[in-house]
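Removed from the display is one protein chain of the complex; every other protein chain stays in position.
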């Protein structure tokens, strides 16, 4: 057997897999620094999508005929890949959804409506994306449960010292947290929160939308109960994502969406549910999208998750260093060791929209806004931040162009 | 202006747009007679998907930068196409969902949870697809409302004579019906049911999953309140569909999925909802899929919905005639005038699985099963039927091959 | 041999057209009903034990189904007669599949195994033993009556 040295990735080479970089934006090569919101797609994934539609497409699990068998095999093959990617015990614990948001709503509705009530407490954090905040707030309200958010301190860190008080305030039934913050890049102490959740008899729901694309996720090791993520952030198609859940919990739960394919028997008097994972996949599934998701997983596995993580960390360190040169620039978030390749920042007295606009004129795409994290913005005392985020195809030159653009914005608009 | 003669379609020519027909199945050309479950995709749609990912992909509504603006324009452009396709008053009444099933669940949950209770009656029909049956049954149960199904007579026709009795049994709040039955092809008297629903003060929910691909649908003319359909049955991608709803109703409703993008402001104490249609599009939307849906609408409009309908009716008449030659063959469903291009049938003493299997060996793909219509199957007194269904690319030779295969199945397996 | 002849080979057709063990037992020692949710097919299995309360003395089935499921169940009744309930409750599915001897896609596999899973369910119910892991998935497809 060959000895494997620590794998590194060659971003410049990988970049050639991504057709989007072949075009220019406003006459300049595209510097795409918004991968946290969505990643671009390699040819391998686009080819798979196309070939699937051209040669193997049919509805799955429904036909006796060859095409349907082919499609089903592809779809279920993708399920196995995605399940293995997060180290699930069994493929039937892996439910295809339309994205992380839907995955979380599934748990909030299907588990929450039947298991929450007055006296119960649902706990999120002030660092959550709205998609792991609002569903819980909403279902808590519908069921009469209390809704609490673990506060952040001034540096944007979770105040775990508040846990005891929260535990005393009622029966903690749900703890929901993102593994990586999309706004600050923080890698959160999910295992610790999970252990606390289990002490309280609560379920631990992990939003891995921002983690799964960037480092290896292992549901056994996290010891969580549910885990949600989206394909589009990991080089896969839009409109597909996954929910991993413990089989016992999934089996005991009511379904979420109802309809074709998730039933065992339908009668006017009573309907009974199908087995896992179909019970949670009502209607025609995201068939081609799941197949594309599988191809994206293959792609990421080929590159290597560890290599991706290392690459992003190098870029992060470099970017933080270079950005420190820009006068009046403030960055938010933790030290690089505890952080994914995401930098939120503001230029003093220059509005993020203007920063992003000026950068766009240079062909540099970053995001400006609240990043679906209004509670965090309130804590930071800002309406919005700029955010640059990196992925496997990001090269240092893109960071150089970001920094140049920031100087320009500074010069033009700072008051 | 040129005088337009009644448009006809040339199925043989259109067929060349569909790469799936370039391959053989089991050494024979593919005869795909299962379009009611899902349609194949023309090159125009596949090209659009690919080009979009390669040149204009980004998350929508979120970025100030060029790619995001491009993607948003494509996505919203698709919304306008789909809205116009069903003659919506305004594009904001058209919500992109992940399919007809989710569209119906959205209404059942978001409208139903707040507007249904004991004493209320939710009315479906015995002819519904599970996707327009089970969500209503489930939400009725959760809210304490009664659940009723308009029964079918022996010929599979809705027994509208039962409406008075149903109206007397409580406050009818919802009437849900499919415009075209996926199992029998019946074109249902939706306008009539809608008028009755409105007399009762109920909302009329139309499942157009099977209608939209095959004939022109006009929400103004149908005078319904909600209309659900899926792209994948109309030459579009999987994982996207639409819900059209009256703006007043949508505005007054709670949201369904919660998360990023559907909010106005998120605070620990309270969250407020964004405007239509975003309020109902939580999380990252089915971006590329919606764009592909738009391309599919363009394709169908180019061919012409009336031409599609006429073509299917011709095939239907031909197929019914030819199938009458097969000994022991029973067909279900109404006369061709009131029927889409769908034929459910059984061969006496030969099980549908065996029929479909034997046909598959001849390269002919039909469906065998309960078609997600167990209540109807119970009424017909069968466990399953065979179903052949047609679309714009179907040619008479495929029907000839179907009939040959049926003779073969008959010979081999009839007892 | 064509794929066609392979799938509907003589012995399958024979079992389908002349099913062995077709019928019901009034005083069955073990009984279960199974359903294939894809096509709505149903099968009922009835078992009578010998004096030792373990040997399968008689096994009958009724219900409706495709040629594959009917033939497979018919073959199954021949296979298990005279064997111990404990043994049959743990019967490897390949033993039945080898007997059937035709290539089966995943969908058709469900048809072929409907009888066997229902039989196992009946035996486990009668003996009060839990269903083995291997059948956990399949069993939830079965209507437990």
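Per-chain residue numbering starts at 1, and chain names A, B and C are given in the order in which the chains are listed.
What we mean here is this: a contact is a pair of C-beta atoms (placed from the backbone, for glycine too) under 8 Å apart; a residue touches a chain by one contact, two chains touch by 3 or more.
Model, not experiment: these values are computed from the prediction.
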Worksheet entry | Omitted chain's touching partners, listed by label | A, B
Discussion item. Tell me which of B:26, B:92 or B:246 is the one touching the absent chain.
Written reply: B:92
Fill in: Residue, one of A:99, A:156 or A:369, that touches the chain absent here
A:369
Worksheet, complete the sentence: Only one of B:43, B:61 or B:379 touches the unshown chain, namely B:61
Item to complete: Could you tell me which of A:73, A:91, A:320 or A:413 touches the chain that is not displayed?
Response: A:413
Item to complete: Name every residue on chain B in touch with the hidden partner chain.
Response: 61-64, 68-69, 72-73, 76, 92, 251, 263-265, 272, 274-276
Practice prompt. Please give every residue of chain A in contact with the chain that is not shown.
Written response: 26, 351-354, 357-358, 361, 368-370, 374, 377, 383-384, 412-413, 415
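Following the convention adopted for this analysis, only the chains that are shown with their structure count from here on.
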Fill in: Chain contact graph, described as a line, ring, star, complete graph or other shape
complete
Worksheet item: For chain C, which other chain has the most distant CA centre?
Response: A
Fill in: Between A-C and B-C, the pair with more C-beta contacts
B-C
Worksheet item: Could you state the distance in Å from the CA-based centre of chain A to that of chain B?
Response: 31
Worksheet item: At what distance in angstrom does the C-alpha mean of chain C lie from that of chain B?
Response: 37
Item to complete: Name the residues of chain B that each touch 2 or more other chains.
Response: 26, 353, 357, 368-369, 374
Worksheet entry | Multi-chain contact residues (two or more partners), chain C | 38, 108
